[in-house]
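As you look at this complex, bear in mind that one protein chain is not there, while each of the others sits in place.
As written, the chain order gives the labels A, B and C, with residue 1 at the start of each chain.
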Amino acid sequence: MTPFKRAPERDPLDRTPLSVRLQRSATNDYSPGAKGFVEAWSSIFVGLTITARRAARNPDTLRYPFEKLTLSPRWRGALRLTGILGRDDIGSIEAPSPDYIRRIEVLEDEQRLPPCVGNCPANVDARGQALYLADERPADAYELVRDRNTMPGVLGRICHHPCESACKRNHYDEPIAIRPLHRVAFERYAEFREERVRKLPVTRSERVAIIGSGPSGLTAAFDLMKLGYEVHVYEKDPKPGGALLTGVPAYRLPREVLAQEIEDLQSMGMRLLTGVRIGSDVPIDHLIGEYEAVLIAAGLQFSRMLPIPNIDAKGVTGAIEFLRAGNSKHDAGVKGKRVLVVGGGNVAVDCARVALRCGASEVTLSSLESMDELPAHPWEIEEALDEGVVAMCSFGPHHVIAPEGRVTGMRLQSCLSVFDAQGRFSPQFGDEYSDLECDVIIFAIGQAPDLTDLVSGSDLLLTERGLLPVDGSLMTTELAGVFACGEVVTGPGSAIASIASGHEAAESIRRYIQGVALDEDRVYRPVPVYPRYGKPVLKGIEPSRRRAKMPMARGTDRAKDFRPVELGLTHIEGMSEAARCLRCASEVCVGCTFCARTCPDYAIRVERTDDPGSRCVTRYDLDLSKCCFCGLCAEQCPTNALKHTGQYELSFYTRDLTVFNRSEMLRDGGGTRATGADGTSVSACRGAGAPISEDSSPSNPEDLVAPTEVEQ
Amino acid sequence: MSALLTGAAWGLAAASLIAVAALIGVWWERKVAGRIQMRFGPQEAGPAGLLQTLSDTLKLMLKEDITPTAADVPVFRAMPFLVFVPVASALVVIPYASGWAPFNIATGAVFFLAVPGLSVLGILLAGWASQNTYASIGGVRAAAQMISYELPRTLSVLSLCLLAGSLSTGTIRAEWRWWWVPLTAVGFLVYFISSIAEVNRGPFDLAEAESELVAGYFTDYSGIRWAIFMMAEYGGVVAASLFGAATFLGGGLGLSGVPGALLFVALTALIATAMIWAKWTFPRMRADQLMTFAWKVLTPMALVQLLAVGIALAARVVLS
Amino acid sequence: MTQDEMTALIARIRTHNADLYPLFSLEFGDAVVGVAPEELSSTACDLREAGFDRLTMVTAVDRGETFELVYRLHSRSLTASIFVKTVVRRDDPHIASVYDVWPAANWQEREVFDLFGIVFDGHPDLRRILMPYDYEGHPLRRDFEHPNIIRRPDYI
Partner (left out) sequence: MSLDIESRSSTLSDDGMPVEELVVNVGPSHPSTHGVGRVVVHLDGDVVVKADPVIGYLHRGIEKMSENRTYLQIVPLTDRLDYVGSMYANWAYCRAVERLARMRVPERAEYLRVIVCELQRIASHMMGIGASAADTGAFTAFVYAFDLRERVVELFEALCGARLTYNYVRPGGLSSDAPDGWEESVVDFVHALPRKLDELDSLFFGNAIARGRMKGIGVLSAQDAIAWGATGPTARASGVNWDLRKHDPYSVYPRMDFDVVVGERGDAYDRNRCRLLECYESARIVEQAVAQMHGGPVHAEGVPRLIQPAPGDAYDQIESARGTLGVYLVSDGSPRPYRMHVRSAAFANLALLPMLAKGHTLSDLVVVLGSLDPVFGEIDR
């Protein structure tokens, strides 16, 4: 119950005092009698000696105010605003692929990396996307994202959005809906597609073969195409998309979105060869000879199973096989049957939901982990439970009950803990058993690549466990000119992580072909750590500041077929959602008013126009006569525009209303200080786009935080 | 008439001496206190901040001279001078050279001990005339303290008079022998301590105890009148130091000529510095402790000193 | 002191005072007991005899119709703390002073009197303490109004 950690050996509620030793007594008397008399007189001379000794030493004080011994970087003095939002002030992060990571690293070093970008494995510039979307430049937004994300429309549906969990807006209310904005950008790109999608010029003679048309393969293909190479993508299935097609259910990713984005890539010059099975149809050696470089992005092909009795009974299947069948035919032979899904990951949840949609009468999800530690994303679990999936947590499979070679049920054993003290996977089982009747058992406990066929006849060797030895950072295999990326390298993971590895592989291939050492002067993606935010508390937050709510199909309806669950944001919703972005770490004031809201003394006054398309800060006042130098405002500032200066004691401000004047700011590139102007003159803010009317009254009165307005 | 002129001339000289001494004394005290407290002291105005006191004096002269409405105005206005004049007059009986004092009277020692004591009247009346609780208490405290400390101070000087066989300060300096120093060491200590008390300086500055009485008897004074009180205090310090150096230490330990004069000045500065040193080292005593100290410690010590000198003189007579 | 001991102690004191309110909660090692206002003096004496020799805090909370008075006691011998809560009516804010039991209540009750207007009967020197002697009104009441008080908006 205590809010802090005490010494482990002590019960927090134990209020018994510690053993107290009393060694020191404050009382101190002279000895009695003549000795005391001598002590008293000698104390006089001891005192004189002490002061004399100090006087003999050089003074160690300092000449104030000309020098200061310590000038801490944490001066909490008067404030400085480094810039005010005009629409050109914040750039998007744009750089050709090889230099992009370098750019990210520089920003990270300068502590100017927005958390959404830093937390994304592929460093997608979500801030720039929101900037363009709010500015009604959806095509720019889409292309900005596509530079790093290759398939924004797809990822806008299925990404697990690490960007949103790092979004600084979590600290204030709710994160920006970055993933739905990808989708908005994709949808609005439709009208620009014809004029914008052009064939990329092939400027180089080298050709690259890519095996697999999943996210990582397509990303590497797109990167290499932009560099001017000719890229051939081989896909064994008749349709491209890899795991996106076979693994991701259609209710999350409509097939036409995937097809559209792959078609865009083809329009840009990617040559796609479907139905070609490398290994059996075309030996990989042939590719190695034919192309300058070969990239294996084949993904994972089969599901892991458990070595338990009756695992080969009829009715037991693996997740990949089940999903492949379910996604292609919308019928996996579970109609009217009772389905048990073993596993607690996202794939397991997908299986359960697909089984429901294929007509299973009841679907149970059994996992070793307890409900709180399920590895699947919480929103997916929630959606699955909404649709009627039953979760049986903390149970592990014991054996399959199959009396006649056909599944009739499964015996489950209770699981006490999944991980040991060091965090390794080491499940501890209890004595409790439970028999569950079911007709189909789907094991979704992991996947593995199947590369034996692919590499047969080549010099590529697989490890004993069937894995391809790959350098995890350079994406090279043991054979020069052959690279690998995607889940072949990383193991089961997210689509965005595969995309990130595709970028790395493309960079390695570029270097290989151009004859540059693969690791020479190479910058790897920085992995900053961001604070984890708790569940947002929305009481006390005005509705206009909240995140746009994603409309969802009703839980009972949507489980019947493969129609999309998320219905998507409208254009207007998308624009205002994009305008919520705080432009983190841009060092430009965006008029979020969090400083004014936090200021305990009403010393800050922020005014802005609040139209999403042309949002602009029109006035920023700091009343130094009210400021109590608590520093909360600068701590709150999401953009780092507001900073403390070293002016606490050496301040040369007049203590009257001071105004941060935009024209003043433009004169002084390094930022400005309070000008001491009277508060009446409002400097007009001229953004590059729409001019702001002279009457710059804020459209949203709640954003005008000033004492006169607050009195109610 | 000529005596009056001479007196006026000497008085002017004494006042100037005090003014200069106070200027330097305040600066020196600030420097010493600064060093003791690990500071630099004044350092901006003039070389090593020497002009700081001058600028402060200028400021004090330009400040408004405030008289409280409740005060007894004529008394209130006059008292700074009544405090200053006796202190300044003490300077004219100090033997600046062997056998010579500006106002070399036969009872110079008595004059030196008695006349500055008249300033107690000024302090008492200053406190009373302010019509302020703190000032009144400060004035009463100062009166009790200064009168009490007259006794051990007089007794300690008396032993010198006994040795020299004269009450004339000039004679005392002329008659000085080196062996007086060890013989009158205790007397010098008593003289030193009671002089501090006499000029109301720490650790005996109860009359102006800033933590209890805000500023004691001159709480309500400001500007130049306040400055005159301060000058009187520093004048007292200078007079006590000069007299101590001239008589107890024989004015340069018996040396004559230029080195003797330099040594005299150095010893005077030493005694003054010791007073400053003590002030910036010790806490302040309480009124009853101060009285106890005067009557139960210093007076017996001075009497013992007197007795020792008497015995020494008697022994000398017997031996010779 | 363990929770069981504390429960037993409160039960023992309850035998003397039938109107002792039920135990509110036993949280963070601090027990909370509620007493009827007229039983406060006797409960205080009982608790004092039981070993609660320190009165750490006296304060009040404005609960609308009533004021909730909060006393925090501590016992060094028992190594235990206890909250005693009682209520007084807003229209008749009188309660017995515990100054006789714990002199520490002297200034703290004066403060509550000053800021809430609760009168402690039997207090030897019940004057205003923080506000000026001639001040009108009791600032810590929730309905206290002053032109300088700026109400903040509901949204932050």
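Please note the rule applied: contacts are C-beta pairs under 8 Å (C-beta built on N, C-alpha and C of every residue); 3 or more make two chains touch, one makes a residue touch a chain.
Note that the structure is a prediction, hence the values are computed from the model and not measured.
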{"item": "Partners of the unshown chain among those that are drawn", "value": "A, B, C"}
{"item": "Omitted-chain contact residue, chosen from B:V214, B:L255, B:A274 or B:V304", "value": "B:V214"}
{"item": "Touch with the omitted chain, as defined above, among B:Q52, B:S98 or B:N132", "value": "B:N132"}
{"item": "Sole residue of A:G491, A:P531 or A:P551 that reaches the chain not shown, by the stated touch rule", "value": "A:P531"}
{"item": "Residue among A:Q260, A:S328, A:S456 or A:Q636 touching the omitted chain", "value": "A:Q636"}
{"item": "Option from A:Y172, A:Y189 or A:F322 whose C-beta touches the chain left out", "value": "A:Y172"}
{"item": "Residues of chain B (touch criterion as defined above) contacting the omitted chain", "value": "33, 36-39, 70, 131-134, 136-137, 202-203, 205-206, 209-212, 214, 280-289"}
{"item": "Where the unshown chain meets chain C, residue by residue", "value": "28, 30, 53-57, 59, 61-62, 70, 72, 76, 79, 81, 83, 102-104, 106-108, 111, 115, 128-132, 139-140, 142, 144, 149-152, 156"}
{"item": "For chain A, residues in touch with the removed chain", "value": "2-7, 10, 15, 17-18, 20-30, 39-41, 43-44, 46-47, 50-51, 54, 69-70, 72-77, 171-172, 531-537, 539-541, 594, 598, 600, 628-632, 635-636, 644, 648"}
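We take it that only the chains that are shown with their structure count from here on.
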{"item": "Mutual neighbours - chains that touch chain A and chain B alike", "value": "none"}
{"item": "Closest chain to global C-alpha mean, per-chain Cα centroids", "value": "A"}
{"item": "Separation of chain A from chain B, taking each centre as the mean of its C-alpha atoms, in whole Å", "value": "81"}
{"item": "Centroid distance [mean C-alpha coordinates] between chain C and chain A, Å", "value": "51"}
{"item": "Multi-chain contact residues (two or more partners), chain C", "value": "none"}
{"item": "Multi-chain contact sites of chain B, meaning residues that touch two or more partners", "value": "none"}
{"item": "Of all residues in chain A, those that touch chain B in their complex", "value": "44, 47-48, 50-52, 54-55, 57, 59-61, 63"}
{"item": "Residue ranges of chain B touching chain A (in the complex, touch as defined)", "value": "32, 34-40, 43, 277-278, 280-282"}
